[in-house]
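Take this structure, written in C-alpha cells, and hold onto it; I'll ask about it next.
Missing here is one protein chain; the remaining ones are kept as they sit in the complex.
Order of writing sets the labels: A, B and C. Residues in every chain begin at 1.
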Amino acid sequence: MAVMTYLEGINSALREEMRRDERVFCLGEDIGVYGGAFKITKGLIEEFGPLRVLDTPLSESAIVGVATGAALMGMRPVVEMQFSDFITCAFNQVVNMSAKIHYRWGARVPMVIRCPSGGGVHGGPFHSQNPESWFFHVPGLKVVTPATAADAKGLLTAAIRDNNPVMYFEHKFLYRRIKDDVPEGDHVVPIGVAICRRPGKHMSVITYGSMVHVCLEAAEKLQAEGCEAEIIDLRSLLPFDKAAVLESVQRTGKALIVHEDTRTGGVGAEFAAIIAEEAFESLDGPVRRVASIDTPVPYSPPLEEFFMPSVDKVLAAMQDLAAY
Amino acid sequence: MAVMTYLEGINSALREEMRRDERVFCLGEDIGVYGGAFKITKGLIEEFGPLRVLDTPLSESAIVGVATGAALMGMRPVVEMQFSDFITCAFNQVVNMSAKIHYRWGARVPMVIRCPSGGGVHGGPFHSQNPESWFFHVPGLKVVTPATAADAKGLLTAAIRDNNPVMYFEHKFLYRRIKDDVPEGDHVVPIGVAICRRPGKHMSVITYGSMVHVCLEAAEKLQAEGCEAEIIDLRSLLPFDKAAVLESVQRTGKALIVHEDTRTGGVGAEFAAIIAEEAFESLDGPVRRVASIDTPVPYSPPLEEFFMPSVDKVLAAMQDLAAY
Amino acid sequence: MSKVLVEELNASVHADEVRALAKNDLLAMYRAMRMTREFEMRLVSLYRQGKIVGGVYTGTGNEAVSVGSASALGKDDILAPMHRDLGALFVRGEKPRDMMCQYLGRRNGPTRGKDGNMHQGYIELNILGMISHLGALIPVAVGASLAGLMNGRKQVAMNYIGDGGSSIGEFHEGLNFAAVYKVPFVLIIENNQFAYSTPTHLQYACKDLVDRAVGYGVHGEMVDGNDVLAVYGVCKRAVERARDGGGPTLIEAKTMRMRGHSEHDDQFYVPKELLGEWRQRDPIMRFEKYLQDHNLLPETIRREIEREVLAEIDDAADFAERSPLPEGPEALEGVYAD
Partner (left out) sequence: MSKVLVEELNASVHADEVRALAKNDLLAMYRAMRMTREFEMRLVSLYRQGKIVGGVYTGTGNEAVSVGSASALGKDDILAPMHRDLGALFVRGEKPRDMMCQYLGRRNGPTRGKDGNMHQGYIELNILGMISHLGALIPVAVGASLAGLMNGRKQVAMNYIGDGGSSIGEFHEGLNFAAVYKVPFVLIIENNQFAYSTPTHLQYACKDLVDRAVGYGVHGEMVDGNDVLAVYGVCKRAVERARDGGGPTLIEAKTMRMRGHSEHDDQFYVPKELLGEWRQRDPIMRFEKYLQDHNLLPETIRREIEREVLAEIDDAADFAERSPLPEGPEALEGVYAD
C-alpha cells in the first residue's frame, strides 16, 4: 500500500499503463512540458517523449476526433480536457462519433477522456461544471467518477484497458485534498461495481465523486442522533451497479440521492426513477435528492456555497428522511 | 378555426410572427429558395427576402452563435437545424453561450432553435434522435415539444415572443401525418402549461410529442378493458407543469411515463423522480416508464420498431400497471 | 452514350505518375467508375420501387474524384470516404452484395442493419466509416494517420469533404492538427458546386477552396475533378509526399453534382444550362473516350466490362432482396465492445 493523493492516483495510473502498453498515449492542451493545467501529467513527457504525450492545438473536437481515429487503428489514447467544461466543444465527436462506432460497424474505440470537473473552487460558470449526466444518456459510452485516490487509479486503469470510450470525471476539488491507501502494482477497479463506504440500516445514500466525502461527514453527524445512513459510492455511472443500489434500498427502506451536478435532469433522477420502479414495495418514504440548484455555477463564494450541496444540506435531508 | 397539418402550423407561426414583428428572422441551411429540408419555411423567402430568411453556410455553431449575437442586439432569430441530430455540432453555443448570458450579465437572448427530431422514419442513427434531455438539464433554456398542429403553432408563437433561448423540438413523424384545428389569428400556447388530452381515473400517463398519439391510441384500447388512462401532454419540458403532473397522479395513484427518447437519463427519469418524491403518499404502484431502448437509433425497420415505444408496448405497460 | 460531344480529358496525362499506370490499372479505374455509376442507378430504381430503407445520395458526376483518388492509395493506407464516394469503396474491394445489403437494411450488410447509406467501415481494410455530421470524420482520419506515424507503418489517410462540409469547424481543427503534427494525411474537397440547395457563393467567399491551404501551412492543389487521370496524378503525388514526411495536402477537385442532393430532390434550384455544360464533361464518357482514342478499350472489352458490372449488380440486388432482415432484438446487440 502507498498513500497517495487523488492526483497522484491518476498520474500513477497513466504512468504505469504507458509503461505496460506502448499503445497507450496521452493528448491534450499543455499536458507536455507544462504537465497539464493541474499537473496531472507531470513527468510523463520526460519519460515517454513528445509522441506519446502530445501537446495539441487548442481544439477539443480535433483532440477527441484524433483520439478516436488513433483508437480505431489500435492505439489506446487518453485525452485530457483542460477542464471538463470544454467537453461541450467536442460534444458531437463524443456522442455521435466515438460512442456509436461499435454499434454501427463493429470497430473498437478504446479511449479515455479525462475531464477535470466540479466546483467548490470558485471557478465560476465555466470552470466548475459537472457534465456527467449528458454522457450518462449516451449508449456506447462508459462513465466513471472516482471518489478516492485508490479508485482514481483503479478506475483509470480499468478505463484505459476497456475497449470502449470511457468518460472519466475526476473531481478537481479532490486532487490534493484527499489522500488514501492505494494498493501497489496492478490495481484495477472494475467499471460498473459500486462500493459501500459506510454500512447503515436506516437509510441508503446513493452518491459518487466528491459528494461521497460530504455524505460520509453528514452520516457521522447523523450517527450522533442514533441514525445510521448507509453510503453507497457508485464509482461508475454508466453502467451503474443497479443491484447494489436496489439491495441497499430494499434493506433500509429509504433512499437519498446526492450529487453535485444540478438537480433537474441530473443522473440522480434516473436512480430515483429506478428505485421508485423497482424497489417500490420496500420504500418507507419518498425518494429524496440533494443536488445543486438549477442555475449555472455562480462565481462569488456565497453564491457558490448556496448553489452546491454541503454537509449541512445533506444532513438536513437525512434528518428529514429519518423522521418520515 | 382552420384545419392544418403540424407542418403548416409551424409555417403559419413563422409567417405570422415575421409579419407582426420585423425583428423576427429565420436562418439555417437550405431554408431559403429550397424552403428547408422539410419545406417548413416554404414561401418565406419570397415574402420576406433573403435578409430575413438566411441560407447559411453549413456550420451549426456559427448559425447558433450568429443567432445569439443578433438576439443580443434586439433581433428575434429563429434557427432551423436541418435535423435535430446536428444540434450536437452547436452544443457549446447553446449550453454555454445562449443559455447562460442572462444569468451572467443580464442581457436578453430571445431566440428559438427549431429541431426536427424523432424516429419512425428509418432515418438511422443520425436522422432520428430525440435530444431534448440534454437541454432539459441546462438552466437558462426553455424546451418545448408540441404534439398537435395547434400546439405546433401556438408554442412556436410563444417561443418567438419569449425573451429566452427556446429549444423547439418538432417531431418529423408528425409533420404531414396529423391535422387538427388551429385557432385563427393570434394563437399562443403558454410555455410551461400541460394539457390533459384524455381524462381518466385509473392511471396517469405523462407524455409529450409524438408519443401523445401513441398513448391516446393505447388508452382507447385499454378502455375496452374497462380501465381509463388519463393522458397528460406536457407540451413544455422546461419549465414543465409540475402541478398538473402531481395533481393527476395524486388523483389516479398510478403513473406511467412515456417518451420516444432512450430510457436511461431521459427526461422521464426526472418526472418519475419528482412523482416518487412529491406524490409518494398517493402512489398505489411503482412509477413505470416506457421509452426507447438504450442504443443508438438503428436503421433497419425491424430494429427500429423494436427500439421505439409503440401502441402495443404502451398498452402492455398500462395493463401491467392497472393490474398492480 | 458516346453520341454526346465529349470534352477531351485535359489531364496532364503525361505526368510521370499517370504514365506509370499499366493498361490494367486504367481498365480497373474505368471499371470502378462504371460500377459506381451503374450501381447507383440501380439504387435509384430500387428507391423508386420503395425497396431502399431511407434515402439515396448518389455520386453521379463525381466518380472521377472518388475512383481516381482512392486508386492512388496503397493497400495499407487508410480510406475515409464521404457520402458520394462509393467509387472509392469499390476501388478498395467493396463487394456489391455487401453494399446492396447495407442499402436494404439487411442483416448480411456490413452494419447488420444498424446503419444505412455509406456509413459502414471495415477496420481490417483500413476503411473508416462516416457519420452524417459532415466534417466529423476529418479529425478521426487525422488521428488514424497519426497512429500510422506512431506505429511506424506510415499509413497515409485519405479523407473527403464537400464544398458544404468545408464550412464546418472540424475542417479547420482537423486540418490544423494534421499540419502541426505533419501527419500523412490527404484531404480532398469535392467541390461539386452545391451543398444540398446551397450554391458556393452562399457557402464561402474565397475564390477557390484550395486557397485555404496556405492558412494551414499545407500543400494545396486544384484539379479538374472530372478527369480521373488528373485526379489520380495529383493524389498520387500527395500520397507520396505524405508518406515521405512532407505533411498533409489539401486538394480541391472541381466537379458537379449531377443529380439532386438525394433522390427526393429534383434540384429545381440548379440552372439547367449549368447541368448541360457539365454533362459535356461527364467523367466516365471522357475517360472512355480517352481510352478508346488510345486504343486501350476495344469495344469487346468495353462490352465485357459492362456485362460483368451489370451482372454483379443484378446478383447483388438479388442477393440482398433474398437476404433476411435483422430480427428486432438484434437492436440490443453491439452497443459495447467486449
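FYI, a residue touches a chain if its C-beta (ideal position, glycine included) is under 8 Å from a C-beta of that chain, and two chains touch if they have at least 3 such contacts.
Every value quoted in this text rests on a predicted model; they were computed, and no experiment measured them.
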Chains still shown that are in contact with the chain withheld from the display: A, B, C
Candidate in contact with the missing chain, chosen from B:M97, B:I274 or B:I293: B:M97
Of C:L9, C:V218, C:L291 or C:I313, the residue in touch with the unshown chain: C:V218
Options C:L104, C:A179 or C:L291, residue touching the unrepresented chain: C:A179
Positions on chain C contacted by the hidden chain, ascending: 167-173, 176, 179-180, 182, 201-207, 209, 211-218, 247
Contact set of chain A toward the excluded chain (per top definition): 29-30, 32-34, 37, 55-62, 82-83, 85-86, 88-89, 122-127, 293-296, 298-307
Chain B residues touching the omitted chain (full complex): 25, 51-52, 54, 56-57, 59, 61-75, 77, 92-93, 96-97, 100-110, 139-140, 142, 163-164
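The rule is simple: only the chains that are shown with their structure count from here on.
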Chain whose averaged C-alpha position falls nearest the assembly-wide average: B
Between chain B and chain C, centroid-to-centroid distance (C-alpha), Å: 37
Whole-Å gap between the CA centroids of chain A and chain C: 41
For chain A paired with chain B, centre-to-centre distance based on mean C-alpha positions, whole Å: 30
Multi-partner residues of chain B (at least 2 other chains): 85, 88-89, 125-126, 294-296
Where chain C touches two or more other chains at once, by residue number: 111, 114-115, 119, 131, 133, 169, 335
